[in-house]
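The complex appears here without one of its protein chains, the remainder shown in place.
The letters A and B name the chains in turn, as written, and every chain counts its residues from 1.
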Amino acid sequence: METHLSPEHKDTSDGKLAESILRKCVHCGFCNATCPTYQLLGDENDGPRGRIYLMKQMLEGNDVEEKTLLHLDRCLTCRSCETTCPSGVEYSKLLEVGRKVAEEKIQRPTQQLRLRKILRKTLPNSERFKMLVKSGQLFKPFLPKSLKKKIPERSTPSAWPTSQHTRKMLILDGCVQPAIRPQTNSAAANVLDKLGVSVIKADKAGCCGAVSLHLSAEEEALAAMKRNIDAWWPEIEAGAEAIIMTASGCGVTVKEYAHHLRDDVEYAEKAQRVSDLTKDIAEILLAEEDISSATTPKTLAWHPPCTLQHGQKITGVVEALLTKAGHTLVPVQDQHLCCGSAGTYSILQTDISQQLQVNKLKHLTANKPEMIVTANIGCQTHLQEDADIPVIHWIELFTD
Amino acid sequence: MSNNTTQQFLEEQVQDALENEQALNIQGFGSKRFYGNTSIDGKTLDTSIHSGIVTYVPSELCITVKAGTPLKELEAALEKNNQILPFEPPHFGENSSIGGIIATGMSGPRRAYSGSVRDAILGVKIINGFGKTVSFGGQVMKNVAGYDVSRLLVGSLGTLGVILELSIRVIPKPEVEKTVILPSNQSDAIKYFNSIRKAGLPISATCHVDEEVHIRLAGSNTHINHLIEKKHWHCMDGADAFWESIRNQTHTFFSDSDKPLWRMSVAAASSPSVQLDNHQLVEWGGALRWIKSKSPPNVIQGVAKKRDGEAILFNGEMAGVDAFPSPEKIMFELHERLKRKLDPKGIFNPDRMYKGL
């Protein structure tokens, strides 16, 4: 597509990146077909092609106001469009640049700013978030129904394995998951323990940086990334084979540390190493041969998180592992569409998020599965809010 | 007369008619004169003089002919190259022209399986309501430049212009065609048609008459024989003559009654009517139902409407009843507006389709 970036952006690193992406778009509109928000709202501005146009205008120096921000905010960053795009447009990278520029150019209303700040301060801070969830669970019986469903059930994780193996892998504990679903990581640790791998957590590691990134707080995000790299580095030096991700939302971000820190003299190389070592738990298990069969095979509906299928382009792997273990997967319509969780989206864009969740649950439960399995804590809690059947991370099925 | 001269001759007559505001009654061999409203005035414009094949390259699956070309001649030319007209048009008489088929839009037994006249038309050349000769469409399968005038002219009963030349898509002739018969009442026949439609069998015609279902299969010899064997079907003797009698309405169903003949075009799967006396012949997998009936026209039209279709008096108007039911108001207005714009002097076959058009 024809582009003429304004002098302000033309020669910056972001500007060059944006231009090279924009030029690849041929405006065919295939992306709208698989965009969850376009399918719901039917407005060109709420589909990838339109958003690309909005960003292009902005970067070309046209005046932009709050409408541009509104439509960029409505994007789930599910990256379904990237999977569909035959021209290879890296939409999410363009969006990061676009959101950053939009934040600089357009003033948000105070109320919005406050909410976004609160989210940035609580979610990535796992201790603060744990406190919040615990008090929520304590007072749950007294809360109104609409809030009640936002508070996850209390759960007890299985014990972390104690045996020491020579093979070691790091695992990211993340920020939200330890509070809501600690058993996911302990399940992963136990499965790998059986396969002769010790799974270690780095105490100082924390949020991967995605929350800040999505809320366009780039500096904050970069700080989180560097902190994690520093936390992991000694173990990497000591020979850790991989950095395991059990939340695909974190996985996609850590895999892109190299991209985010590409211009950082001190961290660029380390970031590349970290990104290379990062694997989703499904990728780890795929490489292992001795996976035990399930003692009680189940009928499951599989919800591939966008960050797994579109972000990390991992498709068919979890399905194969589950089928190999003896489980049955029911067919699910529109599996490519987002469930509406999308990080902080469910809090910031409640209406759209809710509609997507309703549609998603309808499709997931249409063929009467016993439970829904997924691979990201965000999808899991978002779907569980209104699901009548359990929603868990699939790795938990491998511990029985 | 040479070809150019016949075209000029027709153009001159149209120009004369325009000058004198004289209505024209366009006619080829007159084999379909019975169709539509027949009590109309007009000076006869004989198009049968404009005759002959213009171009025919079999590998292009297209033939271009002059409107007055006899159907027999056209079909013989195709036959030589193992090709046929996809819509198997009725002749209704020793002599009939391809122009008449286009103008009436009449298709025969094959229509439900390989398309109608309007589906096969690729291009037309006409003398328009200003006495000018104009061409639309062409000889290629795909053509969306400008409005689809060729299709508009199919079935327009000569009310929008004088058709001079037309290009039609043709199809390869099937290697073999065999017809099987099964005993059935009409209601079961409709259900049976539904089931075979779904099965996607290689069918080229269907008919239910006299408590029997006739199914014509078309394809390669091996394929059709295999199918007949597998289904334990019984092959019909004299099938060609049977389909000929359906196509040209020489079957006894059409000739043995003094009741008017209604043509009911409806949703294929819709149930048979219990309201009407049961003398019916069903074609096109249930989508075309011929009815010999003295029931009041409004009853018959009501039955058709309920089945998302329409009933017409096939053999022309009766006392007080037009051949075709009048369309709803907005639809009729669109017809009128179109007619006024394309034939402002109203010289082409006035009233033939709808009174006042």
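Please note the rule applied: a contact is a pair of C-beta atoms (placed from the backbone, for glycine too) under 8 Å apart; a residue touches a chain by one contact, two chains touch by 3 or more.
To be clear about the criterion, contacts and distances are computed from a predicted model.
K.L.:
Identify the UniProt protein name of the omitted chain, choosing among "Lactate utilization protein", "Spermidine/putrescine ABC transporter permease PotB", "TFIIB-type zinc ribbon-containing protein" or "Glycolate dehydrogenase (EC, subunit GlcD)".
P.N.:
Record says "Glycolate dehydrogenase (EC, subunit GlcD)".
K.L.:
Determine which one of B:60, B:75 or B:188 touches the chain that has been left out.
P.N.:
Among B:60, B:75 or B:188, only B:60 touches the chain that is not shown.
K.L.:
Just name the one of B:51, B:116 or B:273 that touches the chain not displayed here.
P.N.:
With B:51, B:116 or B:273 as choices, the missing chain is touched by B:116.
K.L.:
Looking beyond the chains shown, say which of A:53, A:232, A:302 or A:345 touches the absent one.
P.N.:
A:53
K.L.:
Tell me which stretches of subunit A touch the chain missing from the display.
P.N.:
1-4, 23-34, 38-39, 41-45, 49-50, 53-54, 57, 62-65, 67-68, 71, 84-88
K.L.:
Could you list which residues of subunit B touch the chain missing from the display?
P.N.:
On the subunit B side, contact with the omitted chain comes from 57-62, 82, 105, 107, 111-112, 115-116, 118-119, 128, 130, 132-136, 138-149, 151-152, 154-156, 160, 171-173, 194, 197-200, 202, 219-220, 222-223, 226-227, 265-270, 284, 287-288, 307-310, 312, 323-325, 327-328, 330-331, 334-335, 337-338, 340-342, 353-354.
The working rule: only the chains that are shown with their structure count from here on.
K.L.:
What is the distance in Å between the mean C-alpha positions of subunit A and subunit B?
P.N.:
Roughly 61 Å separates the two chain centres.
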